[in-house]
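Here the complex is missing a single protein chain, while all its other protein chains stay put.
Right after this comes chain A.
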Amino acid sequence: MSMVSETATAAAGRNTRSAGWWIVALAIGGILFALAFAPFLFDNVRSQQVAARICIFIVLVASYDLLIGYTGIVSFAHTMFFGLGAYGAAIALRGMGPGWDAVAVGTLAGVGAAALLAILIGLLSLRVKAIFFAMVTLAAASVMLVLASQLSGLTGGEDGITYRAPDLFKPATKLWLDADGKVATLWGVKLNGKLAAYYFVVLSCALLFAVILRVVASPLGTVLEAIRENEMRAEAIGYRVVAYRTGVFCLAAVLAALAGSVWAVWLKYTGPDTALSFAIMIDILLMVVIGGMGTVWGAVLGVTLMSLAQFYLKDLMEVAAHATGDLPLLPELLDPDRWLLWLGILFILLVYFFPKGLVGTLAGKERRA
């Protein structure tokens, strides 16, 4: 009896969108709109920086979700691939000068290195236990971090590399001239190289994100989920599990490396802290968990929430500390220096109330066939 009513509700839930689904759809729509028009909506440099970082991290987190959420592969080497792309572009831009040829060569080299390394790690260790694979990726990422800081002639060591981006992205570049021969404005925003740089980031990331969406909606995406769900049966119906795992690991590495190259071009600086450190890996993990594993759209919510907290929680707490200045204890707790404590509490609350992540819990899992 209870089984019947359960299946009936499940069937009903499939036909009508839940309130949670609408909330998630609206939130994601709002975020995408804000990202697409960030230069026109926010006029300060910092918000554009935050917006560009969100775009890059959406790709980085969604590609990581292909591994952890869809296929069930735990890897700690995702920043390593991100870093390979970033350093590839950075080293080429420094060595060859600020041109598109340098971007292309650097990106190809970085992506090629990432793909090669991913295949190597995958074939060597994806056939063994998941925990062993996770350890191998951790080791590889540590080695890469040490290499980056030791080979300072190539990588600039701890200081990283500063370089110039292609001329198109110079703030002085005029994309459109008005009647007086000055740079034209649209809705009060100058159509200069800075704007071009931002849209280079947005469009590149949109393209990469579309690729990820395509993968999860394709027959391949279902096979990846099948491997996560029941590796033995996937093998028994004829899928070479090791080949698929290695393939998706390689694909995720390439996507991360491409995101890294775009990041390097935008930032005009590449160093361990911006492209290679374990702090970034931890950010990725937290963002995936907040958004929801196994939901690519979750990356949009997870990255945005986490980035906004990282960039603006301090400011918010400063205001709050001032506002509660006359009360006992509260100002101490709300001191901006304690922002990490509050970020931690926020994270714990999110995980507690949204165990499958925001998208996973609110919208449920979208089924297709």
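Keep this in mind: contacts are C-beta pairs under 8 Å (C-beta built on N, C-alpha and C of every residue); 3 or more make two chains touch, one makes a residue touch a chain; residues count from 1.
We take it that contacts and distances are computed from a predicted model.
Q: Unshown chain, UniProt name, "Response regulator", "CidA/LrgA family protein", "ATP-binding cassette domain-containing protein" or "FecR family protein"?
A: The chain we cannot see is, by its UniProt record, "ATP-binding cassette domain-containing protein".
Q: Kindly state which of the options A:169, A:200, A:244 or A:342 is in contact with the chain not pictured.
A: A:244
Q: Among A:77, A:202 or A:226, single out the residue that touches the unshown chain.
A: Considering all chains, including the one not shown, the answer is A:226.
Q: Out of A:51, A:215 or A:267, point to the residue that touches the absent chain in the complete complex.
A: Here the residue in touch with the unshown chain is A:215.
Q: Could you list which residues of chain A touch the chain missing from the display?
A: Against the missing chain, chain A presents residues 3, 6-7, 10-11, 14, 214-215, 218-220, 222-223, 225-226, 229-230, 232-241, 244, 247, 365, 367-369.
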